[in-house]
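I'd like to ask you about the structure that follows.
Heads up, one of the protein chains got dropped from this complex, but the rest are sitting where they should.
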Amino acid sequence: MTDQSVSRFGHVELADFPTDLRERITPIAEKSGFVPNVFRAMARRPAELRAFLDYHDALMEPTTDDEGTEIGLTRAERELVVVATSGANHCTYCVVAHGAILRIRTKDPTIADRVASNPYGAELSGRERAIVDLALRISLESARFGDADLDAARRAGLSDEEIWDVGAITALFGLSNRIAHLTALQPNAEFYAMGRQPRA
Amino acid sequence: MTDQSVSRFGHVELADFPTDLRERITPIAEKSGFVPNVFRAMARRPAELRAFLDYHDALMEPTTDDEGTEIGLTRAERELVVVATSGANHCTYCVVAHGAILRIRTKDPTIADRVASNPYGAELSGRERAIVDLALRISLESARFGDADLDAARRAGLSDEEIWDVGAITALFGLSNRIAHLTALQPNAEFYAMGRQPRA
Amino acid sequence: MTDQSVSRFGHVELADFPTDLRERITPIAEKSGFVPNVFRAMARRPAELRAFLDYHDALMEPTTDDEGTEIGLTRAERELVVVATSGANHCTYCVVAHGAILRIRTKDPTIADRVASNPYGAELSGRERAIVDLALRISLESARFGDADLDAARRAGLSDEEIWDVGAITALFGLSNRIAHLTALQPNAEFYAMGRQPRA
Amino acid sequence: MTDQSVSRFGHVELADFPTDLRERITPIAEKSGFVPNVFRAMARRPAELRAFLDYHDALMEPTTDDEGTEIGLTRAERELVVVATSGANHCTYCVVAHGAILRIRTKDPTIADRVASNPYGAELSGRERAIVDLALRISLESARFGDADLDAARRAGLSDEEIWDVGAITALFGLSNRIAHLTALQPNAEFYAMGRQPRA
Amino acid sequence: MTDQSVSRFGHVELADFPTDLRERITPIAEKSGFVPNVFRAMARRPAELRAFLDYHDALMEPTTDDEGTEIGLTRAERELVVVATSGANHCTYCVVAHGAILRIRTKDPTIADRVASNPYGAELSGRERAIVDLALRISLESARFGDADLDAARRAGLSDEEIWDVGAITALFGLSNRIAHLTALQPNAEFYAMGRQPRA
Partner (left out) sequence: MTDQSVSRFGHVELADFPTDLRERITPIAEKSGFVPNVFRAMARRPAELRAFLDYHDALMEPTTDDEGTEIGLTRAERELVVVATSGANHCTYCVVAHGAILRIRTKDPTIADRVASNPYGAELSGRERAIVDLALRISLESARFGDADLDAARRAGLSDEEIWDVGAITALFGLSNRIAHLTALQPNAEFYAMGRQPRA
């Protein structure tokens, strides 16, 4: 019988990953202290995992301008999109794993639980609220996305490139949330408590 | 301007509660190490707070039989109903505060986040799943509650008194969730990290 | 087999109530000419019935100022909240019983049926519409309750105490509606025709 | 300014109807003691009113077999479909007007309020429940209507002609409900209290 | 066993229609080159088919003023209402058949697919968008139809007669969509490709 402790379709241990994927995930695992289960579950399909990682890296790393300065959405704002989307989609894996990253990026031990449990009403800055509203619209009723949404985002100071980033991250984690539900993906136990102590 | 750090309608400090309520909440505050904000926010309306506490105590304490043995839903199962209901209703205060209590009661550091983020699909024992399904039906579409729901609950081993308990706790925290949203109730910071270390 | 003419979990006759509850309900029964079934069904759980009555009385009686003058929401407006909430929640018992009370309080034989069948669009005064809109928001999507809702209510002239009252009555009858569905509570036959003749 | 006491688009008095429509509605008005507002509102568009009446008469009169015996859905069952559909669609005019007719047809003073307020859960006979379930499916999610719905209806004893009747009445009053909302159609005051006394 | 190639309840061939209906449908069939299946399916109930055709003709033909000039909604705009309504209701028959007519009326080979697949967001002129928004409101949440909807339609230049037309066509095709789902009505194969080549 398939081991379902990671995914209902089984999983692959890091040592058994194709070389390129093992080399790519190893530094993440070393930094975290464990191999996030999403990689172990998706490694059953290496080509899909590679494409997912490429899409992820294209969107979750901040953009830099010609001089290498980070511009556009911050790392924390990108994680905020993930947590809001995953909360709205009821994806436990992504809420727990990216909630941890959001706490670490923001050094705020409460924001992830507040956004994941109620993305519709969580108290946020004006810019953060505009980002989350955009993510919710694209997650839940994208067919109605239109000029009113764009105008609201622009009034909150978001550039078109930032709007694209929010929308595309929402779309990518909509994919990720659905893969997690498809596979009954289990969060690693370590994620739950990460980042819960405010840093000095 | 009203202080909105606890509720958008302000709050009352424990020292200023009517005597009976102060005497009732003080032991809870001493045990927790802080005064849960729900009491500070609702104390603006002492009669409502008294009724809420009475309803709460009537439902959240286990029933005992003639010999004093606890019967029916356990304390942990009662908290499970609260977390599932509050997750479905997107109530951050109740998810965070009762999530902490659920972790403590179950000694399981992950169950609260799993149930709050996805009450529809969280992996649970058969009895727990039946309890949560009952809570979701009553929370979200009580007009359709009927014989099929009762039969499913009974097949999972729930007695009629337990079914009443699940339904009534769901109804009471449906009230509580709505009061929290009405008042923009903020969870005390202490709740977020409580019970996250498995007990020895 | 349990007598299900009042509730699917049976009921208690007034003569068999605990003394305090019998003394509390008797005047209501004498005034109405019958014992409303909600009391007979909930009397199986006296502590819950007491708490419900206390919460009810704290919210459904008008507030009075220091000189004893009634202020805030009128009795009729409080019943309007109940009928709108119960209509939105499809609770037959509360629609029928509180519809009768609303007809009596307003001396309007049509308002209850109009609000219960279509709380979203019933023709009402501006203040009544603001009250009903608040009740619908808290009933149906309280996680989204926010500044826009508060502003609309305030523009219609509602004070913060009145907004709390509307929200709390909505929350209490959300509880009551769910208990009615849980117990398959049957309206007393007498309620259906009460208050249908305009008073002279 | 248009008189909006009947409809937001005004109305026509019976005396001013085209002759054929006046002759058709007069007996109904004489029997009722008043001209139902739906006719006064729709008479602004005589061709539409004629078609509506023809469709109505084709569906609301019982079918007769070769010997003139009524077969298929009874008059009361046809009204039950109308009240369930109109309740689900929140159409006050149709709930109030056809609720009156349903009370008269069934001699049951409570069925209309029970079905209109909660068509999903109202206690009904097995055959009535199957009829109402069919009406709700066609009203609210007809795109999903399929073999499972047909099988359930047939198991409850409905013939294919009866299933067509239920579906077509549901569709016709879905039209009627939408016209009522479009025109803000007001029920005649007389309807509210009709049929509320059980007949001897 | 019933032939289900047209409808799950069978159908009638044109030659077997009652004379008046055969004479009425024959010119349509000759112009199209085939008998649209809706007529063959509904002919099992001639009185209903007659009423449907009368209602249809009262609404789908343009209004003319005293001098015979067409006024109000154009033929194309009336078909736009049908396609938007049928798209929102997921009615394949009406999307396919009236999509063909809309392409022919507008000489635009893409508008039908764009509106049917996403009536909420399809790019349209301001007047067309107002028409479609009205149709969607009446189709999907008519109980909430009110002054805000009327004002938006009037601001887009729609007269009250045009608003009635849009609402009534929406209501009629809401009926038609439900009959199509009830009967599992199959589109004639010819409709799919009609009007897909832009006319010179």
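Labels for the chains are A, B, C, D and E, by order of writing; each one numbers its residues from 1.
Convention: a contact is a pair of C-beta atoms (placed from the backbone, for glycine too) under 8 Å apart; a residue touches a chain by one contact, two chains touch by 3 or more.
All of these numbers come straight from a predicted model, not from anything done at the bench.
Asks: Looking at the whole complex, which visible chains does the left-out chain touch?
Replies: Looking at the complete complex, the unshown chain comes into contact with A, B, D, E.
Asks: Among E:Leu21, E:Leu102, E:Ala116 or E:Ile138, choose the residue that contacts the chain missing from this document, as touch is defined above.
Replies: If we include the chain that is not displayed, E:Ala116 is the one touching it.
Asks: Of the listed residues A:Ile138, A:Leu158 or A:Met194, which contacts the missing chain in the full complex?
Replies: A:Ile138
Asks: In the complete complex, which positions of subunit A touch the hidden chain?
Replies: Against the left-out chain, subunit A lists 8-9, 45, 47-48, 50-52, 54-55, 57-59, 89-91, 138-139, 142-143, 145, 150, 160, 163-164, 167-168, 170-172, 174-179, 181-183.
Asks: What is the set of subunit B residues that contact the non-displayed chain in the whole complex?
Replies: Touching the chain left out of view, subunit B contributes residues 118, 120-121.
Asks: Suppose we count only contacts with the excluded chain; which residues of subunit E make the list?
Replies: 86-87, 90-92, 95-96, 109-110, 113-114, 116-118, 120-123, 181, 184, 187, 189, 192-193, 196-197
Definition applied: only the chains that are shown with their structure count from here on.
Asks: Interface check for copies subunit D and subunit E. Shared numbers divided by all numbers used: above half gives same, below half gives different; which is it?
Replies: Counting shared over all numbers used gives more than one half: same.
Asks: On Cα atoms, by how many degrees is subunit B rotated relative to subunit D, nearest 5?
Replies: 120
Asks: State, to the nearest whole Å, the distance from the C-alpha centre of subunit A to the C-alpha centre of subunit E.
Replies: Each chain's C-alpha centroid was found; their separation is 44 Å.
Asks: Any idea how many Å lie between the Cα centroids of subunit B and subunit E?
Replies: Each chain reduced to its C-alpha mean, subunit B and subunit E end up 51 Å apart.
Asks: Tell me, which residues of subunit A touch at least two other chains?
Replies: 118, 120-121
Asks: Got a list of which chains touch which?
Replies: A-B, A-C, A-E, B-C, B-D, C-D, C-E, D-E
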